[in-house]
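Every protein chain except one is present and positioned as in the full complex.
When the chains are written out, they are named A and B in that same order, and each has its own residue count from 1.
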Amino acid sequence: MDSSEAAPLVDLRGIVKRFPGVVANDHISLSVLPGEVHALLGENGAGKTTLMNVLYGLYQPEEGEIFYRGRAVRLASPRDAIRLGIGMVHQHFMLVPPLTVAENVVLGTPACGRVILDVARARRSIADLGDRYGLTVNPDASVWQLSVGEQQRVEIIKALFRGAEVLILDEPTSVLTPQEVEGLAQVLRRMAEEGKAVIFISHKLREVMAVSHRVTVLRGGRVVSTLATSETSEAKLAALMVGRELVTGARRQPHPVGAKALNVQGLQALGDQGLLALKGVSLWVNEGEIVGLAGVSGNGQRELAEVVCGLRKAMAGHVWIGGDEVSRASPAERIRAGLAYVPEERKRIGSIADFSIAENVILETHQSTFSRWGLLDQRAIDAHVSEILRDYDVRTPGSHNLARTLSGGNLQKLILGRELSRHPRMLVAAQPTRGLDVGATEYVHERLLAAREQGTGVLLISEDLDEVMSLADRILVIYEGKIVGEMASAEADVATLGLLMGGARA
Amino acid sequence: MSVLGLRLEKRPSPSPALRALAPVATAVLALAASGVLIRAAGGDPFEAMAAIGVGAFGNLQNFGETMVKAAALILVGLGMIVAFRTQVANIGGEGQIIMGAIAGTWLGLTLIDVHPAVLFALVILISFAAGAFWGAIAGWLKARLQLNEVIVTIMLNYLAIYTLNWLVRGPMRAPGLAGGFPQSEALAQAAWWPRLAGTRMHVGVLLALALAILVTVFLTKTPWGYRLRAVGANAQAARYGGILVGRTILLAMVISGGLAGIAGAGEIYGLHHRLLDGISSGYGYTGIVVALLGKLNPYATVLAGIFFAALAVGMEAMQRSLGTPFALIASIQGLVVLMMLLADVLVEYRIRKA
Partner (left out) sequence: MDWSQFLEEAFLVSLLAGALRLSTPIILAGLGEVYAERSGVLNLGVEGVMLMGAFASFWGTTVTGSAWLGLLIGMLAGAAMGALMAFFTVTLKVDQVISGMGIYLLGGGMSSFLYRIAYGVRMLPPSIEGLSGLTIPVLSDLPIIGPVLFQHDALVYIALILVPVLGFILSRTTLGLKIRAVGENPEAADTLGINVDATRYLCVILGGVLGALGGAYISIAHLKIFADNMTVGRGFIAVAIVYFGKWRPFMTFVGALVFGSAYALQLWIQASGAPIPHQLLLMLPYALTIVILAVVARQARGPAALTRPFRRGEG
């Protein structure tokens, strides 16, 4: 297909989308041609999903214009987008599980029938689309019975049934097995051959190289580059995706390490979708060392942290904290064994928004440390809370204010203070600086290093390569539920890490 | 996306004054609504209000009547506070009251030669235990099997009602009683809870007030109370922090049921002195309304309990003296609930045209 002569099907010009505190899309221009598979590549937070939500009418941009088939359009809601012929398959499927495939496809369309439900047309369409694109699925199966890959096919059929000429897919392969990925690639190719335009969002280099005709790399809300896939390579894309000036790890002093604070062997666990999220993960962290676990969100990090901390059951494998096996222990027991956890979601899981700041500080220790004769020792609590607020620079008018009044940075400092003040043997920190400003980020880093100096083992799970490279003594990379790389920090470089994070062989 | 052409718009900063005012406004609106209904019934609202006021507080006797009702409502309401603050909807107050009443009566009829003070203590314990057991069934089913506690507690209510029904007509029926009323033997007078100030007010009133303080201390100053509130506020975070959520839910139902059980004992030992049908008289449901009006705060619930009791007693008196129809009470309760919900929404949101 000679793309240089075809007029773009979709043309985004100068799109600006702001959210409180951040510019998610900063004057982005992107054009998509009919008959091409166009990949949108970037790390988490680069602005890919936001941009596509703008195209699909879920968000309205502050500035910029959208052109469809050469005409300027305003998309006030997904209904407008669907009417034009733009369809989207989200990361979280918009299906109704107890209904059948045909019912899901036909829901909300006139083809439903005025009164009596008529799934005949849907069935015919499904069969037809199955033949044309290889999207085979049983129209009478209930959606909850389908595999995730099949459910995705239903979502694609839904869009095609409504006449989509442009199909957007958000991280479509993150929930698929390798065979299903190949199947999807074929579907997308066939759609492109028929003149449709496919945009897919991904962070996976290999797939981008395999399926797309062109790729646009986003970073920090801006377009870094748009290239023809045939003219680039995984390594180049990785560099574009991730590349920035490195903050050197000058702060980190070499440090003698102690015994194993955390030892994990052969962990297998299911994710929320019922697929295997951890496929045999083994790693260890010594006392006094920071091990960085690099990887793009969604490759098993969250599940790993949850299994280590006792919030998710593992199907196989063992966990030791210090010398104690805790594979079957409750969260409380692991806390007693010396484990501390700073979770990814500080508002939803790491703290209780409607409790006061003081009450949040004693979450894990209210019984063990601050109870006397069946009553909470208010004086000891107050003293401890003041200490933490002071030591960890938590800015708040008073410790009796509710936790929800704290800014993100202060909340994170509070959580960190709470966990570290127990002098844990092992600390798991998941995406600890996500969403924090520079000052708070610096502070968290200093604290993690200080903990390391005090002999705490730290597992730093982060998708921020700068962070990992400057703080960690050893770096591991996780991809699709497995550890795919390990190296001493001194030997690590951005390019290699980027490749590993994208699933390529280094 | 709106049916009535209305939508809710969040207020940027709801004022705390407004929030505190909401229950008071609700109570005032409830009185106003009573006035409207009384007028509809052909009575004079102001006369009626006066009659209600006098009926509830006019003299010591009436005040005693009000406080007696209030005691039961407060006890049940306190139990509801414990449950609802843990995010467990205990609709089973009726059944828990009944079980407490049954257990208490049985003990009193069995232990004849026991010092009244000792009996008092034992009755409190056993009625608490019986109500706690009844509540624990639902609590355990929720903790272990995630069964909806609303349905289970309602089913348990009827199981308790029919059990009582059977007991007072069968095994616990007073022998050879004239008129064949279904009721148990009367408790020995020595066992009756002492009355205060020559009214019908019994020791249970003091107990209710004391428990209000105890429940407050329990919730705010003990580790168990901390855990209950944590689970109610954010069960996931509580779990992350090492709290055993299932056990906490069970504890909430145990305490909630137990307090209702004590209310049941109070109705027997303080008022009726024998087991009868209908001993719970809807307190199980009214207690929920009282706790909600009191915004799940023990001290405010005491006031709410007195308010409802006054309304009930006053309306009965009004009906007697003015001959106007009664059966207003349940309607007012329903209106209070709905108006309170509306007030809560208005504190947080403005209602706008869509």
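Here is the rule we use: a residue touches a chain if its C-beta (ideal position, glycine included) is under 8 Å from a C-beta of that chain, and two chains touch if they have at least 3 such contacts.
Keep in mind that what you see is a predicted model, and the values were worked out from it rather than measured.
Asker: In the complete assembly, which of A:G14, A:P98 or A:G398 touches the absent chain?
Answerer: The single option touching the absent chain is A:P98.
Asker: For the full complex, which residue in B:S15, B:Q61 or B:S331 touches the chain that was left out?
Answerer: That would be B:S331, which touches the missing chain.
Asker: Considering the whole complex, which of B:L8, B:L196 or B:L276 touches the chain not shown?
Answerer: In the complete complex, the chain left out is touched by residue B:L8.
Asker: Going by the contact rule already stated, which one of B:V24, B:L60, B:I112 or B:I151 would touch the omitted chain in the full complex?
Answerer: In the full complex, the listed residue that touches the missing chain is B:I151.
Asker: For chain A, which residues reach the chain that was dropped from this view?
Answerer: Listed in rising order, the touching residues are 78-79, 94-99, 103, 106-109, 112-118.
Asker: Can you list, in ascending order, the chain B residues touching the missing chain?
Answerer: Listed in rising order, the touching residues are 1-4, 6, 8, 37, 40-42, 89, 91, 141, 145-148, 150-152, 154-159, 162-163, 165-166, 170, 285, 288-289, 292, 325-338, 341-342, 344-345.
Rule of thumb we're sticking to: only the chains that are shown with their structure count from here on.
Asker: Taking the mean of the CA coordinates per chain, how far is chain A from chain B in Å?
Answerer: Spacing between the chain centres: roughly 48 Å.
Asker: List the residues on chain A that touch chain B in their complex, please.
Answerer: Answer in residue numbers: 309, 311, 330-332, 335, 341, 343, 348-355, 359, 362-364, 366-367, 370-371, 374-376, 378.
Asker: Can you list the residues on chain B that touch chain A in the complex?
Answerer: For chain B paired with chain A, touching residues are 221-223, 226-227, 229-230, 233-234, 236-244.
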